[in-house]
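A single protein chain has been omitted; all remaining protein chains appear in their positions.
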Amino acid sequence: MPDPAKIEIFDNPNPDRHYLITHTATEFTSLCPVTGQPDFGTLTFRYVADKTCIELRSLKLYLQSFRNEGIYYEAVTNRILTDLVGVCAPRWMEVQSQWTVRGGIHTNVTVRHGDDAVVPARL
Amino acid sequence: MPDPAKIEIFDNPNPDRHYLITHTATEFTSLCPVTGQPDFGTLTFRYVADKTCIELRSLKLYLQSFRNEGIYYEAVTNRILTDLVGVCAPRWMEVQSQWTVRGGIHTNVTVRHGDDAVVPARL
Amino acid sequence: MPDPAKIEIFDNPNPDRHYLITHTATEFTSLCPVTGQPDFGTLTFRYVADKTCIELRSLKLYLQSFRNEGIYYEAVTNRILTDLVGVCAPRWMEVQSQWTVRGGIHTNVTVRHGDDAVVPARL
Amino acid sequence: MPDPAKIEIFDNPNPDRHYLITHTATEFTSLCPVTGQPDFGTLTFRYVADKTCIELRSLKLYLQSFRNEGIYYEAVTNRILTDLVGVCAPRWMEVQSQWTVRGGIHTNVTVRHGDDAVVPARL
Amino acid sequence: MPDPAKIEIFDNPNPDRHYLITHTATEFTSLCPVTGQPDFGTLTFRYVADKTCIELRSLKLYLQSFRNEGIYYEAVTNRILTDLVGVCAPRWMEVQSQWTVRGGIHTNVTVRHGDDAVVPARL
Amino acid sequence: MPDPAKIEIFDNPNPDRHYLITHTATEFTSLCPVTGQPDFGTLTFRYVADKTCIELRSLKLYLQSFRNEGIYYEAVTNRILTDLVGVCAPRWMEVQSQWTVRGGIHTNVTVRHGDDAVVPARL
Amino acid sequence: MPDPAKIEIFDNPNPDRHYLITHTATEFTSLCPVTGQPDFGTLTFRYVADKTCIELRSLKLYLQSFRNEGIYYEAVTNRILTDLVGVCAPRWMEVQSQWTVRGGIHTNVTVRHGDDAVVPARL
Amino acid sequence: MPDPAKIEIFDNPNPDRHYLITHTATEFTSLCPVTGQPDFGTLTFRYVADKTCIELRSLKLYLQSFRNEGIYYEAVTNRILTDLVGVCAPRWMEVQSQWTVRGGIHTNVTVRHGDDAVVPARL
Amino acid sequence: MPDPAKIEIFDNPNPDRHYLITHTATEFTSLCPVTGQPDFGTLTFRYVADKTCIELRSLKLYLQSFRNEGIYYEAVTNRILTDLVGVCAPRWMEVQSQWTVRGGIHTNVTVRHGDDAVVPARL
Partner (left out) sequence: MPDPAKIEIFDNPNPDRHYLITHTATEFTSLCPVTGQPDFGTLTFRYVADKTCIELRSLKLYLQSFRNEGIYYEAVTNRILTDLVGVCAPRWMEVQSQWTVRGGIHTNVTVRHGDDAVVPARL
């Protein structure tokens, strides 16, 4: 069972700047809660760290722990955001999941937390 | 005849967040109402759910029911938006249709419903 | 000689919505008014219809009627916008022409008519 | 029901040359014979004509007549090759079908008729 | 444990032709036998059927059964070829596996069975 | 009316080598002989010159002279090959025409003249 | 020596509209003022004309006149903008230069003149 | 050890304009401070110069001096921004680092300095 | 100093088949022996194993050991082939190096060892 307590953090080296960190995990897989068939997706994390940053190896292991979990697209995207916010308390965070095609339909889900004003503007 | 009553819904797992769900259906086909020739398009649905989300398998079947319907590009795009809004009452929804070339001309139609302010900003 | 009177229109199926219709015509050709050499371009039409929409087959024939006309890039783009606005009186319309390379230089021209406020925002 | 007798032909303008004609039809759709769900594919025809060539508009109508037929990937590809060979008796012909993904699996089928020696070599 | 006995077959609709069937499965995953970390790959099957063809849904389920197996790239590619040859006895078959990057290195493995002479030549 | 006599030639600077010259003309247009509608294509010429090479500006003007000619895909490709062979007597020549989509179908025609043995092998 | 006086202009056919003209010149070359080595770049001009437009052939010749000039990336981009503004007095103009890689580093420079408010908004 | 004092500058040729200079360095490499394994990335610098611009050859040498330094993604991106700001005192500067995949995860870091108002708007 | 003795091998799981293994290492770097500047390349290994296969982690470490070696493109490609052949005695092996651009010139080197007849033909 996925356990956010195992996600490690480290000190933000520049907490006086609002800056954007992006991690794209291309090898996410979980199970469909109805059919039990595997789902495959890419997860993109974008965040403005506050006091701590997410350690990558533990993030990878946390994501792998969904391998045999049955969970819906919308639910897993929200749950991962909630878990990560609980662990590193970012100023702002977005999780986007992009799923492989099923029945001719591609699905993406994009969830956010925090104050948009801290995100560097598109320039 | 396409029947929106057959589109199933399920509870939004996080109604307290405004978040974006995108479905891209690449295998839509209907008929030209004038010539009877088949039309082919990709439909993209983007929405911010309120109380309910759209169930994908029933969405697929609903879209397939246009297979032998004669209907114009502009009309079918508007009709599908109206049908989906009736079924799941989203906070915001957009339907975009992109059609294969006819006579050297590509056509897209983009229709929206609801309050733009609930859509996550481009960051 | 190109005659906008031959462009046909049909009733907008949803005049109560501001929505965007896009037509991309990839096979436009006219002549250079100085050298008589053929020019080739792609024309993109984006508009928010008011009472009427543009019928595609007649649009194609209207565009084909420039085949042996000598006219500058800037002039033909403006003229087509003026013609289409005269025919369907849209709430907003943009015509963009993109021309094949001549002497190592690519040229585009983008012309607009109407009130930007009716155009669906980028979301 | 698809009827190859409706495919029209015309005289090969250069029967003294072995030359290659390719048609790629991107909008093929039929039904899965088991589930009744629609299948979508691209068909590529390559042939060296003998006395006659295939007329394109009638080929399009013949392909459209599979729209509501239930038939397997392997069977439909073989059947179309057999039908076309019967109609235009080419020196050589290949039909390739490329199908959209189902359950994470893409399928192609490639079938040939006639003497490979008449096909222009790859140079 | 993967069991090839569960792969279903059906009669080849045209055993009198040597023709090529290709299946590309983009969602294969197994485990590294040393580290237990998940591996992800795309498997491409190309074969010339003899008396029987492979049924796609059962192929998908067979491939999914490697999800929690620890096995090397080279071994799993050879094993799947041996399993499929045992099930459908093709005239010729090739299995190619393409794996996602590990430590900056991408790996592919390509294994074949049968007589190359039955494969349609590249024309 | 297209007149090959207007195609100019110049001396091959290295007649002692068999080497390949390729010209790709992306802006070819003619008319459909049945409907009168414009056709658009890309023509690729590949040849091994003997005593003379084709001058590019005159080739361009010759191709432009098809602008208002009604002629089939297969016929125009054969005719242009015959015309060019008559003008420059190459050791080998290929003309390939690639046409824009009509009714969801793309068409290519590839015609050759001369001895394949003089063409540099694919290495 | 590059001489902006040789750039020709013509009357803006629609001075009552603010519209955007784009020219992309892919074959610019000058010399590095330090090493004398050639530099290669693509220049993109975007402008809203006032009374006059830039004539393309004279623009091409003006750009070619930098072929043997030694000048820095930043300086040449600013100089060309200043020259063109002097010639056609646009309501707004941008010049962007994109240079080929040197020592593993790609460089772009983007310079503007005039009032951003006249530029058509991104819609 | 990386020494920003070795980065050379030169006078901004147009300090009266706010304009954007972009340098993209595709061959950056440093070491992981934990494992000692090499990291590879692309660094993109965007800045609005004030009195001075960055000289490219010295920038390249400064970046190469990280080749055998152990440093985290977030730390090196912040450090390089701080170093460059110290050297050329720009009106605005952004450093973006894009790293090759590790464990199926791609990482980017984007850091900024200065007043966004001086950056040319997206038009 | 690169030491091939550190490359590990393991038993070929199917020595009775001639099959192709490909490894593509995208993060190779060494130094120019003349200027001391870093070079960056992608190495592609293709081989038909005999009794043993190359272990990937030790291959990665062996390749990293060139990080601070000064060596020419042609020499390093030949040397790595010789080293690997010495370690695993393949039936056939090819090493291709593809280097990033220097002075506007890209360089590739392709070296082979063994009997081409054991390599699976292109089918």
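Letters A, B, C, D, E, F, G, H and I mark the chains in the order given here, with residues in each chain numbered from 1 onward.
In this text, contacts are C-beta pairs under 8 Å (C-beta built on N, C-alpha and C of every residue); 3 or more make two chains touch, one makes a residue touch a chain.
Just so you know, these numbers come straight off a predicted model, no measurement behind them.
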Original post:
Among the chains present, which touch the one that was left out?
Top reply: C, F, G, I
Subject >> Contact with the hidden chain (one of G:Thr22, G:Thr44, G:Gln64 or G:Thr82) >> reply: G:Gln64
Subject >> Full-complex contact with the absent chain, from G:Thr22, G:Thr82 or G:Thr100 >> reply: G:Thr100
Original post:
Can you name the residues of subunit I that touch the chain not displayed here?
Top reply: 46, 72, 74-75, 77-78, 94, 101-113, 116, 119, 122
**OP:** Quickly run down the residues of subunit C that touch the omitted chain.
**Re:** 40, 100-101, 104
Original post:
When the complex is taken as a whole, what residues of subunit F touch the one chain not shown?
Top reply: 10, 12-14, 17, 19-27, 49, 53, 56-57, 59-60, 120-123
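The rule is short, and it goes like this: only the chains that are shown with their structure count from here on.
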Subject >> Pair joined by more contacting C-beta pairs (C-F or A-H) >> reply: A-H
Subject >> Whole-Å gap between the CA centroids of subunit C and subunit G >> reply: 27
Original post:
Roughly how many whole angstrom separate the Cα centroids of subunit E and subunit H?
Top reply: 46
Original post:
Which residues belonging to subunit C are in contact with no fewer than two other chains?
Top reply: 26-27, 122
